[in-house]
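The structure follows.
Just one protein chain is left out here, and the rest sit where they should.
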Amino acid sequence: MLTPALPPQGATVRARRWRRLRRAVALPLAALALSGCTVPSFGASPGATSSSKSVYHLWQGFSIGAAVIGALVVALILYAVLRYRRKGDRIPAQSQYHLPLEVLYTVVPILIVFGLFAATLVVENKEVSNPKTNVVVDVNAFQWGWKFTYPGTNALVYGQTTQNPEMVIPVNTNVRINLSSSDVIHGFYVKAFNFSRYALPGVLNQFTIRAQNTGTYFGQCTQLCGLYHSLMWFRVKVVSQSDYASWIATFNNPTAEAAAKAASKTTSQQTASLVPSKPSSTKFGR
Amino acid sequence: MRVEAKILLGLGLFFGLMCAVYWNWSLENAGGVMMFAAMLLCFLPGGYYYWWSRRMKARPEDDPNATQESGAGVVGAFPGTSIWPFTLGMGTFFVVLALVFGIWLLVPGLGLVFWAMIGGTAEGRRGGTH
Partner (left out) sequence: MTDVLNPPVHIESPDHGHDEHHGPTGILKWITTTDHKIIGLSYTVTAVIMLVIGGAFAEIIRAQLASPNGNLVSLAQYNELFTMHGSVMIYLFAGPFAFGALANIIVPIQIGAPDMAFPRLNALSYWLYLTGAITMLSGFFVSGGAANFGWVAYAPLSNSINTPGAGADLWIGGLLLTGFSAIFTGVNLCATIFYLRAPGMTMFRMPIFTWNMLVTAILILLAFPVLTAGLVMLYCDRHFGTHIFSVAGGGVPVLWQHLFWFWGHPEVYILALPFFGMVTEIIAVFSRKPVFGYKGMIFATLSIAALSLGVWAHHMFTTGVVLLPFFSIMSLLIAVPTGIKMFNWIGTMWRGQVWFSTAMLMALGFLFTFLIGGLTGIYLASPPLDFFTHDTYFVVAHFHSVVMALVLAGMAGLYYWGPKITGYLLNEAIGKWQFWTLFIGSQVFTFPLYILGLEGMPRRVAVYAHDAQWKALNDLSTLGAVIIGVSTILFVVNVVVSWKKYPAGDNPWDGHTLEWFTTSPPPHHNFYRLPQIRSERPTWDYNHPGHQALHHGQHDEPSQPAPEAPVS
């Protein structure tokens, strides 16, 4: 059998290898440092709410990690296939194990993973927290449209498919959304919020958003819900707090109230039994 | 045999630990039950292999220095050809179609299934064709 022995020049070979490795890692990091404060968006956008901005920064963090690791792996693959492409019938050294190296590329990814997990937890805890607020919107999804009611007021918005019902919320205010479904599972998704949540039958899903920019944002059902899933659209209109108050007040006008009631009559009858009155008893993840 | 047992027991142990952490943390039953069942499903064959591995001497395939001659003898009985898998498959096909198109399809379906079960068993006992 073969006797394990290090060749005399082993140490220098290894030192050279280390220098080369250090250079390979240092270059992209340096490039990143030079680009400084203008961290690229990696395709995402900061969005319109306070948590959407945290998600955006988390996205940037993950992307930097992915870009560095991806570039390193691509460089290694390209180097290996180009440098060691077949040049003859010589049989290369049949080396199979290099324990220190294997430990290195097991331990370093574990550390990276726990770093990513820590960053995740920070943003996640912010997103799933439900601070006290007095602006509450009950969002009810159905095949194929949305109904927005504002408990304690007469305000009600209702619309099917491309009617684009508009959920009006005040800017710089915590808004509690009580999300429910009256038939199948739907997905409440507003791109500008960098956020989505299922509307589940039998479950009252609660989350809080705090819009920071006024404007009208497009929303859409993202969970397949049947024939008109593609067209189950809505809009979120973020307005100033005074505009919001006057918008709510318009519903105290009796004619508007009657019109809204008539519009919602059909759905509220068929769905009343399915919508839970209080949040489900799930305690985890929040 | 020892390695096979250890793989299954190790996986089962991991599923058991994961189940304990998950069930206690989430109080969600579906996942807890499924992970617990996964643990049992690993312990069942794993325990069997482990029990045997302590009572038998290493087989030629477990012996790193075995020669081909040390495995000489009968490897096993293998059928050359058999019609019964096809018959059983077609019977099962009809049984499933009965779920969709009506209960009457169970008649040919179960008929073929029982015929194939009897035929296949008899083939195994008799020695069958090859």
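Note that the chains take the letters A and B in the order they are written out, and that residue 1 is the start of every chain.
One rule holds in what follows: a residue touches a chain if its C-beta (ideal position, glycine included) is under 8 Å from a C-beta of that chain, and two chains touch if they have at least 3 such contacts.
The structure displayed is predicted, hence computed values, not measured ones.
The chain not shown here is in contact, across the full complex, with A, B.
Only one of A:Val39, A:Val113 or A:Ala249 touches the absent chain when the whole complex is considered: A:Val113.
Residues of chain B that touch the chain left out of view are 1, 3-4, 7-8, 10-11, 14-15, 18, 21-22, 25-26, 28, 30-31, 34-35, 38, 41-42, 45, 49, 60-86, 88-90, 92-93, 96-97, 99-101, 120, 123-124, 127-128, 130. Annotation for chain A: contacts to the undisplayed chain at residues 2-7, 43-44, 51, 54-55, 58-59, 62, 66, 69-70, 73-74, 76-77, 80-81, 84-102, 105-106, 109-110, 113, 116-117, 119-121, 123-124, 127-128, 183-185, 187, 189, 191, 194-198, 200-203, 205-207, 218, 220-231, 233, 273-274, 280, 282, 284-285.
Going forward, only the chains that are shown with their structure count from here on.
Inter-chain centre distance (chain A to chain B, centres taken as mean C-alpha positions): 42 Å.
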